[in-house]
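Report on one structure; see the data block that follows.
Now for chain A:
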Amino acid sequence: MSFISILAHGLTGLGALVLFASGLGVFRMPDVFNKMHAGTKATTLGSVLFLVGLGLFEPSWMPKLLLIVLFIVLTNPVSSHALARAAHNEPSEKPDNLIIDDLADSKGGGQ
Partner candidate 1 sequence: MIRTIVGLIIVLALSAIVISSISDYSVPSQLLGAGRFYTERGVDDTGSVNLVTAVVVAYRGLDTLGEVVVLFCASTAVVLILTLIPIGANPTPPSSIVAFTAGVLPGAIVLFGIYIITHGHLSPGGGFPGGAVVASAFLLVMLGSNTIPGKSKFLASIESLAGLTFGLLGFWGMLTLGQFLNNLVLPAGSPGRILSAGIIPIISLAIGAKVASELSGIFASYRKAGGEE
Partner candidate 2 sequence: MTAETMFYWSLAVTALGLVLIGIWGVLTKKNILRIALAFTLADTGVNLILVWSGFLPGRSAPIVDSSVTSMVDPLPQALVLTSIVIGVAVAALFVVVGVLAARKSGSADVRRMKELRW
């Protein structure tokens, strides 16, 4: 087994594990912002590792896989941010376990 092959196995396995962890995190976390922590960071890194690992198995696929990775890294935090903003703006969706909430204070003060 060459070095590249070991690296490919390691990256793919680790990526799959991180993707699993993101699913578990979304399932277990208590409120929407914390779900987002698992759903954004873990899926992004998981996809990066998994796709790059598969690309090492088939080197000719690498450019296309890197393109998918690039799109995911660029777009995933944006959609997550938009959802977080929506969750904070909508009173019925907002979680009530926040210890400090500067955003609500600054909105309340502004009006």
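Throughout what follows, a contact is a pair of C-beta atoms (placed from the backbone, for glycine too) under 8 Å apart; a residue touches a chain by one contact, two chains touch by 3 or more; residues count from 1.
Selection rule, in plain terms: all candidates are chains of the complex that A comes from, given by their letters.
None of these values were measured; they are calculated from a predicted model.
Colleague: Every candidate listed belongs to the same complex as chain A; state which one touches it: 1 or 2.
Modeller: Here chain A touches candidate 1.
Colleague: In their complex, what parts of chain A are in touch with candidate 1?
Modeller: 74-75, 78, 81-82, 85, 89
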